[in-house]
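Structure provided below as structure tokens; questions to follow.
Missing here: one protein chain of the complex. Every other protein chain is in place.
Let's look at chain A:
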Amino acid sequence: MTRVMTVTPRNRRFPTILRFRAWRWGAAVLAASLALAACDTGEGVDVDGDEEGTAGDAPEGGTLIAAIGGEPDQFDPHVTTAHVSFQVLENVYDTLVAPDAEGEYQPSLARDWSTSDDELTWTFELRDDVTFHDGSDLTADDVVYSYNRIIEDELANAYKFSEVDDIEAVAEHTVEITLNQPTPALLDNLGSHKGLAIIPEGADEDLDLVTEAVGTGPFELGSPEASGVTITAYENHWNGSPTLDAVEFRYISEATTALTSLRAGDIHWTDNIAPQAVEDLQGDEEVELGMSPSVDYWYLALNQEREPWDEVEARQAIAYGIDREQIVEAAQFGAATINQTAIPEHNLWHHEYAPYEHNPDEAASLLESAGVDEGQQLDVMVVQETEGVQIAQALESQLADIGIEVTIEQEPESTWLDRQSEGDFDAFMWSWVGNLDPFGFYHAQHVCDGGLNFQGYCNPDVDELLNEAAGETDQDARKELYDQAAEMIVDDVSYLYLYNPDVVQAWVPGLDGYEVRPDRATEFENVTLPE
């Protein structure tokens, strides 16, 4: 068809059959695309540059365009476990309490709470001025319904209610929670993230929660599409109407595309920043960079049911054999904070303890006393396409210096998880994300029969400390217990803690009211766009 147009555009003697065919080819392709595109169900993503929300010229209110790294799997807060889903849901739902940037729990839907003398009954007083997006009032029945849904349907966060015996609405705005043992971490269990969201009574039957939402948050969920979703301001939000008119989330999985979109003014905000781009961005005037150590951490776990890693000296040798600075440089391009315990600085539960430094000689002598021979094999299992691969590569060369031969086993996440739960590994590299309370950081990973203790660690002293801490309601005493436990966990190398990766986010200069949080919660409630 091209031939017809480019070579003999005005040749009337050109064979009509070929010309006709060529035209039909084009027409067929065009018609097919028109026909199929016409059954387009959605509006798609707004055109860049044509919308009010475009960076640079937005007045008060306006639409913030945020690029997140992927498509949320679904929007049912009690079912999803995907971070990208919670980036949206963070702005749509509320919880009874919510953590501040230091990890301390503050009132949210509950304005106040009290504990009985035996620590087994918690009474939450709800705010009485909260309405759902459909206009109905929030009552204690909604709280009871929401929690019972999670528990009875065995949904993703059901484990957070294992100490809960009963949830009861004792007055219109009063909820009573009865526990089977004192649980100081209850606030964390009820408010750590929007997976514990309060939904209206009967919402599971009345709505398709996978794609619809009736929350109490500052924004209402629009209809999700394959390329993005828009949330719009809820004027009657109990904490005041948000400053923005709307937030449009776009799913951009390629970091270069997200960054170029930000520079070109197609989007206002993104957290899809490749670690290697951070250094360049720090001096960049076109982009504002926000960084904070996250509550996430990367660690290496050695299988303590396999020789020689059942010997504490052998594990400590690895701890002395690694160079954390090099690891952080290799895996995160420096965008991380080295930490020999789990909880990051700035968090109120942080405990400064760093007994290990890079010391190959010490490592070698520890290996000798553990009876480990030169050339000892160590297979390190990592999830493919994660930072774990780079960490393992750095580890491979560092441990070669002390005579340990590392083989890196890259597995898809699903296979990796299977092998982890079956104990089929020498060592694995992994990260925990989103913990705020020390119970979440330390308990199930390090008590002898802990559900997440895949490495087979067992120290009765640590068990005692962790179990006591789990029930200790005095915050200072509780911290003291966790500090002691953390030191023993580090000394025994139950986990070999490496670092807390930084939360890295970027936005257009002039965007105001946004706070980078260690728990990666993305709240757009108080954001204003640049003039």
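The definition used in the following text is that a residue touches a chain if its C-beta (ideal position, glycine included) is under 8 Å from a C-beta of that chain, and two chains touch if they have at least 3 such contacts; residues count from 1.
By our rule, contacts and distances are computed from a predicted model.
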Which listed name, "Putative spermidine/putrescine transport system ATP-binding protein", "Serine kinase", "Protein FixA" or "Glutathione ABC transporter permease GsiC", is the one UniProt assigns to the chain that has been left out? "Glutathione ABC transporter permease GsiC"
Omitted-chain contact residue, chosen from A:Glu154, A:Glu285, A:Glu352 or A:Asp476: A:Glu154
Which one touches the absent chain: A:Ala66, A:Val79 or A:Val144? A:Val79
Consider the whole complex, including the chain that is not shown, and state which of A:Asn236, A:Thr415 or A:Asn467 touches that chain. A:Thr415
Candidate in contact with the missing chain, chosen from A:Ala213, A:Ile252 or A:Val295: A:Ile252
Per the touch rule stated above, chain A touches the missing chain via residues 1-4, 6-8, 11, 13-15, 17-18, 21, 26, 29-30, 32-34, 36-50, 67, 70-71, 73-74, 76, 79, 81, 153-156, 158-159, 162, 210-211, 225-228, 250-254, 256-257, 260-261, 263-264, 266, 412-415, 417-418, 420-421, 444, 451-452
